[in-house]
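Right, one structure below, let's go through it.
Missing here: one protein chain of the complex. Every other protein chain is in place.
Now for subunit A:
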Amino acid sequence: MISLLVAAVASIPLLFIIGYTIALGPGEAIALVWRPRVGELLWNTVRLAVGCMALSAVIGTAAAWLVERSSLPGRRIWHVLLVAPLAIPAFVNSFAWISITPTASGYSGALLVVTFSYFPLVYLPVAAALRGLDPVLEETAQGLGNNRLTTFLRVVAPQLRPAVLGGVLLVGLHLLAEFGALQMLRFPTFTTAIYDQYKSSFNGAAANMIAGVLVLCCLLLLMGELRLRGSARYSRLGPGSARPAAPMSLGVATWPALLGMAGLAVLSVGVPLGSLGYWLTTGASTRFDVWSLISTASTSIGLAVLAAVVTTAATLPVAWLYTRYPGRWATVIERSTYIGSALPGIVVALALVTVAIRGVPALYQTTAMLLVAYAIMFLPRAMVSVRAGLAQAPPLLDEVSRSLGHSRLSTLRRVTLPLIAPGLGSGAALVFLAAVTELTATLLLAPIGTDTLATRFWSLSGSVAYGAAAPYAAVMVLISAPATYLLTRQSRKEQTR
């Protein structure tokens, strides 16, 4: 089955690390894990992940509610601004902050920067869920004597739970794998330590053992989310289509809400763009190489489009299995696609390098190899959207279509795909966004001569040629922007339908 194949490929990095640990033997493995440095890294990783997940959940949910359900003026613009940080890679964001103020380093700096980069991952699914939520439920609750607050807590919040948890899980996974931003902000976590070790001694034992601990963190996160989510069903059952909810009047709270949103937008979008603008205009440290910019840009776009198509296509059978035929095995397969994303790109890349050199040398140094790495890392991004889309498409419609004489394929084409198209679209857009700015795996796996915007930006900013680096960052943002805009448009369209 295709799902099995997808899950198997996604599990390669994990199997590589497990195999490596076994080959190393328990004595040496423990010696490498049980040392003060690993404790220091664990503490840093955990407090950053927990802090950022909590902040993102609060900011993302609050912002989503304000935009979708309140009388906040200019909601369409706010929606765009809230998704915009997705167009700014976290490492560009940290570049922007640290080049303005060196104090943006250490724990508080790192927490700030990653939260501003990642809260849209909670905002987007929560906003989508709020839109998809039938207001009849809330009206019924209010009709039964609940006030607005208890309605929110008893009716809305439980309905939002999958979206919030899914988003927070993504934030957590991103943090466990985040490298560029934290390296730039000088906040050592497992990923930066692994990278430092890899940089120093390739796939040495120390690096792989830290990666092993990181994988354990990821598994814990996944199991935690699974437990919290429970097994309730969330698709709408009633006949007809839901109408949009009436916005709740904010009254005197309008101004504080506006102020808060403006502050959020300034910090998450204004600061990075302003800083980039500053470096573009003042810091021209070297003469500007237009051809290099164009060729790296076209390479980045091409790779990202391919990655989006391949990855979204790979998600479909797994998400289908999970939502339509739930069970222990479906869950195991679905969960296994998340593993790759919690491993830093460099671990995925090196696992693939080793496996390819030993097993399929023909694959090594090819674009296909890089795309496999992208797919492994970005499956969860597409998975969350596609799965949520499938969960909201009632299976009953498939059955009706089948009973009316349509084949499986025809049902898929005429009923299911149109229903989940928004999910597929946002999944593909998320993968595109991630791939266009992917750094570490690209550094290692990109075929010779293939330079992307991210790798060129990294090498330039690493050698403090900030002025020369800024154009690459700016183009990355410009390329990401349309996909981000599509995300906002597509969700709008859904609302006005």
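As a convention for this text, a contact is a pair of C-beta atoms (placed from the backbone, for glycine too) under 8 Å apart; a residue touches a chain by one contact, two chains touch by 3 or more; residues count from 1.
Basically, contacts and distances are computed from a predicted model.
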{"item": "Protein name as given in UniProt for the chain not displayed, \"Ferric iron ABC transporter, iron-binding protein\", \"Probable chemoreceptor glutamine deamidase CheD\", \"Simple sugar transport system permease protein\" or \"L(+)-tartrate dehydratase subunit alpha\"", "value": "\"Ferric iron ABC transporter, iron-binding protein\""}
{"item": "Sole residue of A:65, A:119, A:198 or A:338 that reaches the chain not shown, by the stated touch rule", "value": "A:198"}
{"item": "Absent-chain contact - pick from A:137, A:301 or A:421", "value": "A:301"}
{"item": "Residue numbers in subunit A that touch the chain omitted from display", "value": "35-37, 40, 102, 183-184, 186, 188, 193, 195-204, 206, 283, 285-286, 291-292, 294-295, 297-303, 305-306, 353-354, 357, 361, 364-368, 443-444, 447-451, 459, 462-464"}
